[in-house]
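Removed from the display is one protein chain of the complex; every other protein chain stays in position.
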Amino acid sequence: MPEYQTLLVEQHASVAHVQINRPEKINAMNALFWEEIIAAFDWIDQTDSVRVVVVSGAGKHFSAGIDLMMLAGASHKMTTDIGRNAEIIRRNVLRLQASFNAVDQCRKPVIAAIHGYCIGGAIDLISACDMRYSTADAHFSIKEIDMGMAADVGTLQRLPHLIGDGMMRELAYTGRAFDGNEAAAMGLVNSIQPDHEKLMSSVMAIANEIASKSPLAIRGTKEMIRYSRDHSVEDGLNYIATWNAAMLQSEDMKLAMAAHMAKKTAEFAD
Amino acid sequence: MPEYQTLLVEQHASVAHVQINRPEKINAMNALFWEEIIAAFDWIDQTDSVRVVVVSGAGKHFSAGIDLMMLAGASHKMTTDIGRNAEIIRRNVLRLQASFNAVDQCRKPVIAAIHGYCIGGAIDLISACDMRYSTADAHFSIKEIDMGMAADVGTLQRLPHLIGDGMMRELAYTGRAFDGNEAAAMGLVNSIQPDHEKLMSSVMAIANEIASKSPLAIRGTKEMIRYSRDHSVEDGLNYIATWNAAMLQSEDMKLAMAAHMAKKTAEFAD
Amino acid sequence: MPEYQTLLVEQHASVAHVQINRPEKINAMNALFWEEIIAAFDWIDQTDSVRVVVVSGAGKHFSAGIDLMMLAGASHKMTTDIGRNAEIIRRNVLRLQASFNAVDQCRKPVIAAIHGYCIGGAIDLISACDMRYSTADAHFSIKEIDMGMAADVGTLQRLPHLIGDGMMRELAYTGRAFDGNEAAAMGLVNSIQPDHEKLMSSVMAIANEIASKSPLAIRGTKEMIRYSRDHSVEDGLNYIATWNAAMLQSEDMKLAMAAHMAKKTAEFAD
Amino acid sequence: MPEYQTLLVEQHASVAHVQINRPEKINAMNALFWEEIIAAFDWIDQTDSVRVVVVSGAGKHFSAGIDLMMLAGASHKMTTDIGRNAEIIRRNVLRLQASFNAVDQCRKPVIAAIHGYCIGGAIDLISACDMRYSTADAHFSIKEIDMGMAADVGTLQRLPHLIGDGMMRELAYTGRAFDGNEAAAMGLVNSIQPDHEKLMSSVMAIANEIASKSPLAIRGTKEMIRYSRDHSVEDGLNYIATWNAAMLQSEDMKLAMAAHMAKKTAEFAD
Amino acid sequence: MPEYQTLLVEQHASVAHVQINRPEKINAMNALFWEEIIAAFDWIDQTDSVRVVVVSGAGKHFSAGIDLMMLAGASHKMTTDIGRNAEIIRRNVLRLQASFNAVDQCRKPVIAAIHGYCIGGAIDLISACDMRYSTADAHFSIKEIDMGMAADVGTLQRLPHLIGDGMMRELAYTGRAFDGNEAAAMGLVNSIQPDHEKLMSSVMAIANEIASKSPLAIRGTKEMIRYSRDHSVEDGLNYIATWNAAMLQSEDMKLAMAAHMAKKTAEFAD
Partner (left out) sequence: MPEYQTLLVEQHASVAHVQINRPEKINAMNALFWEEIIAAFDWIDQTDSVRVVVVSGAGKHFSAGIDLMMLAGASHKMTTDIGRNAEIIRRNVLRLQASFNAVDQCRKPVIAAIHGYCIGGAIDLISACDMRYSTADAHFSIKEIDMGMAADVGTLQRLPHLIGDGMMRELAYTGRAFDGNEAAAMGLVNSIQPDHEKLMSSVMAIANEIASKSPLAIRGTKEMIRYSRDHSVEDGLNYIATWNAAMLQSEDMKLAMAAHMAKKTAEFAD
């Protein structure tokens, strides 16, 4: 099990639990975090025994978003030429985006369990997860507008696929806070739980349920839903037909069928 | 009126009612069904007097999805070469998809009325319809995951346009059941009725309402909404301008205007 | 402040208030309206001191949609050749679309405040706005179907991004009326207010809240959300990185940071 | 071997030769032709022993394009309503397009051998083939413009991928004739031969060369080039990776390798 | 006939001849030019009697491209904030692009006749035309790279559709000069003439040839080729089917048919 400074990664059966682990800083995302999240999801993607991932925050909150110290530090590396600075900034933003792309593109489902603050960059992170669940009193805010900037690590691209376009704009323009109840009503989270403990046990139950399915079928399903987000229905249909050309020759389908006939639970290889 | 073995097709005034008609098999979709659904929708598309279609299930359920006997039978036709098998499988999947594409591409609105089981392939079917209505106790499940496979006849491509991306993934990864109330809350069905009888009468009322409109305008509206699903707003605006260049020269608009002025109901040609 | 015959435009601090101003005609959109809306939004786009726009209807209603007199008049300009007429109609439709494209593409957020009738072309208009709020008893209808035509100035392209595809089709095919409560439930409006006065004060509060943010960041946020609507997540991420390459060199971010540290409110240039 | 009235289809080893067979009408494309071309290519697609297709014209010419008698006949089926006529025409055009889509989408390479006239609809046809070869004195013309119409069965969509955009427009706007030399210089045909006999023997040699390759690899290559025409480089790379996930498990690659090592010619299954 | 300061516009029969008319400045494109080109093409688009456009340069050259005085002047309008300056620059570039978009989007074919210098912005202009013809000794160069900037008014977007991607990059990276012979070999111009006089007479002959065709069919053909440039083959086929649904009901097709039968020349309405 790899170790990180800003993340605590544990594996329970087939579920990897990734905790953002800077509770004394409300889990603010510092420079090291953005690197470690790539390393952790690379490890997850490579590790066959991990079938599902849960992301949560250590301590009292999910995360307060990007560490403002980090933004301040970024200005040191600038040159005296506006054009060259633009190039440096552009590449830095692309590098930060790559961290959450690693979550989005992870072949295995990633579930966010949110309690306490979930602010700014934390919204970008949960938007890149497959599903989101929270406590009723979780505190969400698309805070970038109050930093005088347009959010640039994924919220404005991925969140419109989760909530209505109209509410999307209200939240992004005003940066106003909303809680778990409102998040559930708008479709940001699938359901809410009364407290952190119940949240974690319910999320772990869902994770374990998913982990019991054919991993091959789960990974194919995730690939297809991700692909559908950005392609036409027709392109998506062609893609699944091509994908399943190989996958329907797998043992998993036969195992599932046999278990179904025998009214047993199928056991799938990783 | 054409006759089918797996479907019962009736026409009431301008509404065609297509019932999946294998109640003793919970309306499971066998090989013949996949062919007859194409034939039926081809007939509907060609028959001018049909303006709206209602799809429902005969007996106690909508449909249990693909007939497992059919899947089992598919393995007989394989060769000894993995590559050539892949090609056979890919073409088979494309052929099944074509059956529900016929529903999606039918020029006339298709309304699904769902009661009882609506499982696996049945979700693929209703996703290809224009609108969906159900009883409160209808029983839905994206069951493919429990067959050890990623759904490949349309659910993963069309359903994300109907429900939120987050709930989409939960349902596709877990295969868990949900009822009409939850289906309405997530936007899968437009509304629910307490029982089958009320469902059918309310759906027929909507169908007849739509059938009273200009068929030309209804077909244009369907084409535009389908097109918008897969194209940019700009491409969509250009398309309707080109479409209406001919259609606004139709008599229907004049008839509608005259009826509006005279406070009467317009009667449109098929 | 420019003056118009069909619009009343006022500026309060940084908020422009555009009222459709033909109350004696239920604010029906006549030929002049379609020109003036372009002129008004051009002025708004060019006027740096305007940061947010509110659109509402003078009198008892938002708008009854396109003026039927105008449609009737259009037939006078036709030639005797069906092909040439098609070209004339197509260009007319593109011209009407341009009026609401000016709203959609306005660099500054546009908020619709809706009370009373909001019918036909009025739905096209509010679909092109950033956010929508209404009274509980507002009366909405996609009325074009009852004119014997497919809606062609934006509803069928933009509305599916706001409400579910299934409900979209029901409303477009039947033209049935629905009120503010239902509009809120389906995501067409973000929230409702009990009466017109409370609606306007609540919308103005939101507008002023947005006007207090960095205008540069607000405009960037709007551009990104609009772009995301029609592009892939990956294209959107690349676009914001390129955009912010210049914008993160602005003073606004430093001002916002400094204000944040000092727990004060930042004052931004227009 | 199926028989047709407007086509002469023969199979030599693994090559199907499809001749347009109305020499007394300069191989003009009548209503039956448009149906039979679909039937013929459906047979080709289904017949494993056919690996490559050659299309040519019986008699002194390739084809004079659409039969003008057919266009004249089309006007009989019109109604009195311009809008409904538009719908009928649109579907007729889509039906004609489907005939050449069958050529474009055929899984096996289709080679056009062109001598004499290749006019109007014949250009649409050869644009849908994989490759084109002609005699030096072949006579080409995008003739639709002289029928008072924009070409609508594929030339304007597929030809720009074969020749430069600038020459494309000159030929489509003027309808001027050009011969095999000019066709070769602009990339419409890959090479020319001095007479019909040499053309046919050289085309058959290329066809047989292709037929000697792994049919699975040839079909995959065609699918990828077709896909690349309409998709981004990135989408294309993902598609071939998914495709080859199954195909690289085929025996053909091992056979090819072994033959390569043994300096022999590999023999592949159909 | 409208009059301009930087353009000389004449109409001969159905052909408009637009000359860039600052010969003493090698037809450099100053601020007024960018406005007048929009006005001129707006007039052309609205004037039914104009069916084809020829663009050339008055005096000894086509054009030396953007007037450097204009670029120098642009810096006066900047603010002290990098972000706001970026917004100003972006909108200025979009405004310049709109000038050549007017050429690209003009419904009628635009033919460039090029002699002498064709440099920088002049390449952007001819890339937006339908076809290009030049003298053998015309002198071309993508000069923007030597101004320390990436070309931003269309060359990098439109030119790759005319010449090979490999040559495109060589010319854009090096800015090296090339003459008419090389331009013809790479497909930038369709053909060359030995001197200016022969160029103009040959271009006018082509223009008049096009002007003799059905204007409706020419405009439809241009729209289709433009659309194909940016859309898939499938989308393009659907578009022409929808377009021709109206256009095939025009008189022009009947006129063309009748003329064809009678071996006469058809006379079409504008």
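Which chain is which? They are A, B, C, D and E, in the order written, and residues in each are numbered from 1.
One rule holds in what follows: contacts are C-beta pairs under 8 Å (C-beta built on N, C-alpha and C of every residue); 3 or more make two chains touch, one makes a residue touch a chain.
This one's a predicted model, so the numbers in the text were calculated from it and none came from an experiment.
In the whole complex the chain that is left out makes contact with A, C, D, E. Checked against the full complex, the one of E:36, E:67 or E:152 touching the unshown chain is E:152. Although one chain is hidden here, its contacts on subunit C can still be listed: residues 231, 235, 239, 242-243, 245-246, 249.
On the side of subunit E, the interface with the absent chain consists of residues 68, 71-72, 82, 85-87, 89-90, 93-94, 97, 101, 104, 144-152, 154, 156-158, 160, 164-170, 172-176, 186, 229-231, using the contact rule stated above. For subunit A, the residues touching the chain absent from view are 81-84, 86-87, 216, 219, 246-252, 269.
The rule is simple: only the chains that are shown with their structure count from here on.
Among the remaining chains, those touching subunit C and also subunit D are A, B, E. For the pair subunit D and subunit E, the fraction of shared interface numbers is less than half, so the two copies use mostly different residues to meet. Using the average of C-alpha coordinates as each chain's centre, D ends up farthest from subunit C. The distance from the centre of subunit B to the centre of subunit C, with each centre set as the mean of the Cα atoms, comes to 33 Å.
Computed centre separation for the pair subunit C/subunit E is 35 angstrom, with centres defined by C-alpha atoms. Residues of subunit D in contact with two or more other chains: 82, 86-87, 246, 249. With chains as nodes and touching pairs as edges, the resulting graph is of another kind, matching none of line, ring, star or complete.
The list of touching chain pairs reads A-B, A-C, A-D, B-C, B-D, B-E, C-E, D-E.
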